[in-house]
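Let me begin by handing over the structure; questions about it come next.
With one protein chain withheld, the remaining protein chains of the complex are depicted in position.
In order of appearance the chains are A and B, and numbering begins at 1 in each one.
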Amino acid sequence: MNFKKYLKSTAVIIGAATLSAGTAWAECATDSLPGEMAKPDGFPARALTMVVPYGPAGGSGQVAQAMAQAVTDLTGVSINRDHKPGGSGTVGMTAYMATPADGYSVMEHIDDAASAHALDSGRPNPAEDLIPLVTSQITFSQVYIRENEDRFSDWPTFVEWVKAQDGKATIANVSKEGSMERVTMKFITDATGMKIQQISFDKGAPRYGALAGGQVDALFEQPGDVRKFLDAGKFKPILTILKEAPEAFADVPSLTDVGLDFEPLFRFRGFYVKAGTPDDRVEWLKWAFQKAYCEEGYQAYNESKFMTLIESFRDTDGSKELITSTIAQYRDVYKEMGLEVK
Amino acid sequence: METFNNFLGGTAALFGDPVGIFIFLGGVIGGMLFGAIPGVSMLTLAAILLPFTAHLSPEHGIMLFSVIYCTGVYGGAITAILFNIPGAPENAPTAFDGYPMTLQGKAGKAVGAAVMCSAIGGTVSCVIMMFATAAIADWAISAFGPPEIFALVFFGLAVAASVGAKTFWKGWLSIMAGLMIAVVGLDPVGGIERYNFDMPYLAAGIHFIPTILGFFAVSEIFVQAEKKATGAYKAPKLSVDFPTFKELWAHKIAVVRSIIIGFFCGILPGIGATLAAFMGYNEAARWSKDRLKFGTGQIEGVISSETANNSATGAAMIPLLALGLPGGALTAMMVGVFQMHDMEPGPLVFLNSPDLVWVVFAAMFFANLSILLVGFLEAKTIVNLLRIPFQYLAPMILLLATVGAYAVRGLTIDIVVMFVAGVAGFFLRRSGYSVAGIILGLILGKIGEQTFAQAMQMLHFEFSGFLSRPIALGLLIAGAITIFGSIYGAFFKKQPVPTAAQDDSAQSL
Partner (left out) sequence: MNRLNISHKIEVAFWLLLVGFFFYHSFEFDREIEIYKYGATLWPRTILLLIALAAIGQLLDQRKNGDRSSSNTMAAAHEDSAQDSEIGGLPWYLNTFVLLAIPFFYMNLSALLSLPVVQPFLPEGFNAALPVDDPGSGPVKITCAVVLFVAYLIISWRNHVGAILALPIFFAALLDDFGFYALAPVFIIGVMILMGERRITRMAMIMPLIFGLLLAFFVSLLYVGLPTGNVKPFYTFGNWIVTVLQ
């Protein structure tokens, strides 16, 4: 089915990447940056600390590992990762804001920081209280069903089946109210008029297990996280939550294809330093992280996580723009949902 | 036959590679050491090592963690017996009888029993694991959904409430207190902050590792410090007098029973070895002629608990490898090891990397056997920790516990929680409440609430939905019978007058 097709196109992308690897990733976003930059007044004189507000195993932990490695490969400066998971990223953020703004502490964070600020402006605004060094992953979500499902086979039949169940159909989703995943599901149910019970799972593995084991009828997720299940032919996407389908998922309908009209929300992961850090240090960090984005190892990692299907890179200004528009978008949605916006 | 050949292949791969042998031995010794040093546990070691596994091959990374798991569960028994400080929650019931034995000068017997039974339980379950993983995987993934897991948690709590505390009421109140502690943090459906009292770090919830360290390691230091202050401190008696084979043979039924209980509990995702140890202990107490002497230094208590928790290690690998579902904190970190190598544990692993699976199986088998060889040697050396004067041992344990609590999540709030739990444990020990029950409530509370919410969402908020899920229904009924049985016992049965405990060794936990 479409699965084979996207495998093929992924293979093409990987093939192309391998070919271009010899010529140092000819088309990468930050190739115009200089290959070296003098350390401002000897900074950094010791290892950096990267606060990661999630555990080492998840998407954030892995991207932090890949980026830290790339920065070290590029600059020779080692980076200690300091995982502080808990409270949907708020705990790591609080701890990070308590470190001195001397440039030695940087932080990984995801769009949850923006949505948390949208809901409660007392929380740090990642575009103002922090300086984005680079946004290195931007991805979209999809709706998945089992490959061997026989009650429905694509989006239209799925919607029809769900409507026939009268609210008894189920889809596995995350356990954070107001998160990108839950807001998007609300967009979908509102736009299609279907009633579907979301089942909340806070961890990835049980969420995927629930679909694989037949406990739920569908799954909401980003493609990089379930790639293994896609490659093994266990899951298949039936809807891509983008205006236009990317080439790798050409056979999966996009929002436009099925007549859904809402602005898609993205999952993005990036790296930050505290506002108030001396400018020359910030400039060096920006260079290191943006340049590291194009390191071969990091690009290969992004490739493996389906992070190259849409443009994943934003520099500081681009990240600020992305964050600011995301905050505005969430704030509107929250008000509409009747959540208390502080 | 195929299984056997695979096993030989795994063994050859494991020992045919010098790096593999080195990592295997490192895991065996590291797991035992961290398990056996009071204040840290195999989980501390695992949390510390996790980032390093990125530099190992996936086979070596997973193998290292599974070896640490096997030997660490055994190692935790040593501190439970010698210091009343279980290395992990699954070792808590071991301390019920193990520590009184130390106070009676029978530490060697208890440690010897732990060595033997850990090795037996672990090895047998390893063999079952090799044969059963693939078959059980297929069945469990569809048979065990959130309603079944919730029912199992309910059953587990019902059983656990009758263990460890002085009375039925105190048992339940202990469990409930643990469940209430688990509520702090984010709720499992909406991520809404509960009971964080304007302290941002409390949004992370209260983790069970600092709580265990506080209740067991820290409060034990306080108790000893108090005895020092009042002049009641007695240095524990040393002995390396291991039990004879005959002594152990007398408890063969307890061993077999605990292997079975351990295996079936261990297989279940999310609960695993801790419930196994509690149930193993409780069933041993229920069927024993000397049931009222349990908790005063019965070797059968150590045997049943240690056999059960090691028997759960092999079983816990089944849902992990077959479904990608971790059974506890350590297996959850193994998922992390897989993911660091861009792999996802699950049915695919069997398909794509059978070599890895069999290297791991072989490593676990030999790790359990090595408990017999290295365990006795290690036990003889670790016992000597008791020779260190307490005024030097105490700061060491407290600082190790600090590192252990901090290493898991990198949050200083966890260190505060640990020491506060230490103070709470100090007072709770005099009260007849069960500290182990609180821990179990804390661990199962999070899983329980989440699976309850999921079950309700799946069953459309109708309790009658459980009727259509026979496994869940059966477990709920079994739990209810357990509860009503103990209520009946509490109110209507004539109280037997306890005859035991003339011994000055009795200790509350």
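Observations
Definition applied: contacts are C-beta pairs under 8 Å (C-beta built on N, C-alpha and C of every residue); 3 or more make two chains touch, one makes a residue touch a chain.
Predicted, not measured: the structure shown is a model, and the values here were computed from it.
Taking the complete complex into account, B:292 is the one of B:134, B:292, B:369 or B:471 that touches the chain left out.
In the complete complex, the hidden chain is touched by one of B:187, B:220, B:300 or B:378, namely B:187. Checked against the full complex, the candidates B:9, B:105 or B:432 give a single residue touching the omitted chain, namely B:432. Contact with the omitted chain, checked across B:143, B:225 or B:369, is made by B:225. When the full complex is taken into account, the listed residue touching the unshown chain is A:198, out of A:198, A:222 or A:240. Seen across the whole complex, the unshown chain contacts subunit A at 46-47, 49, 80, 82, 97-101, 104, 173, 177, 182, 186, 197-198, 200, 276, 337.
In the full complex, subunit B makes contact with the omitted chain through residues 48-49, 96, 100, 162-173, 176-177, 179-180, 183, 187, 189-190, 192-195, 197, 218, 221-222, 225-226, 228-230, 232, 282, 285-286, 291-296, 390-392, 394-396, 398-400, 402-403, 406-407, 410, 412, 415-416, 418-420, 422-423, 426, 429-432, 434, 449, 452-453, 456-457, 461, 489-491, 495-498, 500-501, 504, 506-509.
Everything that follows uses one rule, which is that only the chains that are shown with their structure count from here on.
Listed in rising order, the residues of subunit B touching subunit A in the complex are 50-51, 54, 141-142, 144-146, 185-186, 188-193, 200-201, 203-205, 269, 323-326, 333, 335-336, 339-340, 342-348, 351, 409-411, 450, 453-454, 457-458, 460.
Residues of subunit A touching subunit B in their complex: 55-58, 61-62, 65, 81-88, 90-91, 94-95, 167-168, 170, 175-179, 197-202, 205-206, 208-210, 212-216, 228-229, 232, 234, 304.
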